[in-house]
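Just one protein chain is left out here, and the rest sit where they should.
Order as written gives the chain letters A and B; numbering starts at 1 within each chain.
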Amino acid sequence: MKERAIPWVFLLILVSLIAFPFIVALLTGSSPLGVARGDRMIMRGESVRWQAVLIEIFLLGILAMSYNLIFGFTGVISFGHALFFGMGGYTIGLLLEFTDLDTTSALIFGLIGGLALAALLGLIIGLVSLRLQGVYFAIFTLAVAEMFFIFFGRLQLTRAEDGFAITDLPVWLDPTQSRLTFYYIVLAVFVLTFVFIRRLVNSPTGAVFKAIRENEDRASAIGYNPLTYKLIAITIGGVFAALAGILQVILNKKVGPELLSVTYTVDPLLMTIIGGIGTFTGPVIGASGLHLLDTALREQIVTIGSTTIRVADSWSLLLGLIFIAVVLIFPQGIVGTWMRWRARRVRLSSPPKGAENPVQADH
Amino acid sequence: MLRQRTSWITIIILIAALLIFAAATSRNLGTFGITVLSGLFQAMLLFLVASGLSIIFGLMDVLNFAQGGFFMIGAYVAYDVHHPGGLIDMTGAIPNADLRFFLSILAAIVIGALLGAFLERGLLRPLYARPIFQLVLTFGVSLVLVEAVRFIWSTTPYSWTALFSVREGYFTLFEQQFSTYRLFVIGIGFFLIVAIALLLQRTRIGIIIRAGVEDSGMVEALGINVRAVFTLVFTFGCAVAAFGGAIAAPFLGASIGMSSSFLLSAIAVVVLGGLGSYVGTAAGSILVGLAIAVMANYSAEFLNLPVLASMTPMLLLVLVLLLRPSGLFGERR
Partner (left out) sequence: MNPTDPILTVQAIHTFIGQFHILEGVSFTVPRGSISVLLGRNGAGKTTTLKSIMGMTPPREGTILFDGQNLIGKRPYHIAQLGIGYVPEHRAIFKELTVRENLEIAERKRGDLARRGDLIFDLFPDLKRLYTLLGGNLSGGQQQMLAIARALVPDNRLLLIDEPSEGLAPVIIEQLMSAIERLSAQTTILLVEQNFRMASKLAQLYTIIDDGRSAISGSMSDLVRDEALIQRYLGVA
């Protein structure tokens, strides 16, 4: 597959994301930095509020893209993605709060350690279990993730179910002090993840991923060891999931077993499927769509007859139902369905000629 | 045949090893008795979830991740029907607690069957050509079941408070009190193991199911509407799981955690026994049930690590998958 130039649409989106805090600030007359009170900043105003929403979208986008690399592009189904996300978060949290390291080294070692741990876990899990066929691998990953969830939920050292707060963040990184800086950091990580995964998938290695997804036996017949490539996919996917977990911990300044809960497996799965499995933009669109919907609906109260339902209470239920509906009705997701529709239009409007436009195209 | 015999020997050795370990780590005969009894109790509940899981997987190649959810739903429905308040309050209409208990089990079975039939006909049937999506879908359904319970009954676990005759009885052995209810559940479990075995061996539908586990396409080519059999088996499997939840509730209460813990233990059972093998599922249930009880006793008494007990199902599952993914009675794939 040939390397294509970055379409101008992506550049346009990138520029608007960079300008976003200032645009919102201009439109609403608020400051992109928040409100100063003495020598501290208070995160008040529309601009910082929307920055937080976008930061979450970027985080979930990174998580969903990492899942898509494993599930969408390589065809390996894992139900244990939360493990990487949570372990990334726990690593940096533990180094920040439970060691004598100074903040800067704790952050550096936390980042490196979290990513390295995720890579190691990915390697170990992959090595011992990728021989297992589809269903068995899914079960295996679910069981391992659940084990860690239960373990950290009971571990007294990390305050068990309650988890612990991050108190030791430098001011320049602290999202409750310098949200704008954090916004740009997360945006940069998000863009790098997108570009990295796109390049990886369009590289010869990525071509093998997709070959494995389509037909594992054939891929190994042409001389590629599927095990090696699946291992690469799950390790890289795990590292990016851990990155998302680390950023999440800094954003919320909180570490707890919920980071390891099945939620962080289901969310990326859901976002990938809704956006479009095996597409580049799909997971991002899925993540933004769902998170915006979540933010918009969370405060809503629906009254049907005499019963009032707070959407926030039933949000997860709603998500699950959306999930089932999408799997049943349009399993190609938003991007996949759109591309299929466009491919059909192209085919109808131009006379058929040799190579057909493949559906799993470059988007 | 020979493989069957070695499988049996392996099972017996493993069970004996567990019992010896339990005896060695028990303070006295009384605690040993409790461990064995609660192991068998756990085993029977596991069997009720795992039997459906195994037959459904064997017949239609669907690993139903929602099977644990049906167990949980069964527990909640039974709790709700039996106790005052909740969605349905039967305490006024039927003051007799025993009768109400019978009714609450019936309600759980009916709800489980209805939901199961809906899941198979409405949601899984369109996806038989796409197995990965079936897997993803049942996973999604398992979460919807949990969220639905959270929505209807809140997140606080319920513990069973309303008493009825079988639940109240105790007997004494080795100077230790044992609940008759455990014996009751174990009895029902053994009865069902035999009953389902007879159903599979002796009836026409049983022959069709066993043939379908081997080759459902061929069964259909003989003129049998296999999809109708799928629906029937799926419905039955979900109803049995819900029944399991209902009879577990008087002892274990009703909680959201039941869904994943019983799912994972049941998968451990099914993988250990060999997916699709009924004998393997029955033997695997007893093995895993005992293992969980022994581990619970050991980790609480000696290691001071009660967390190990809750991790046992996953640990077992991971070990089985690594050491013997084809299971004891399964075919090597």
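By definition in this document, a contact is a pair of C-beta atoms (placed from the backbone, for glycine too) under 8 Å apart; a residue touches a chain by one contact, two chains touch by 3 or more.
This one's a predicted model, so the numbers in the text were calculated from it and none came from an experiment.
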Visible chains in contact with the missing one: B
Residue among B:Arg125, B:Arg182 or B:Arg210 touching the omitted chain: B:Arg210
Options B:Leu87, B:Leu173, B:Leu198 or B:Met218, residue touching the unrepresented chain: B:Met218
Footprint left on subunit B by the chain that the document does not show: 204, 207-208, 210-211, 213-215, 217-227
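Heads up, the rule we're going with is that only the chains that are shown with their structure count from here on.
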Gap in Å, rounded to a whole number, between the CA centres of subunit B and subunit A: 34
Subunit A - residues contacting subunit B, complex: 75, 77, 79, 128-129, 132-136, 138-140, 142-144, 146-147, 150-151, 154-155, 262, 266, 269-270, 273, 313-314, 316-317, 320-321, 323-324, 327-328, 331
Partner subunit A, residues of subunit B touching it in the complex: 63, 123, 126-127, 130-133, 135-137, 139-141, 143-144, 147-148, 150-151, 260, 264, 267, 271, 306-307, 310-311, 313-315, 317-318, 321-322, 325, 333
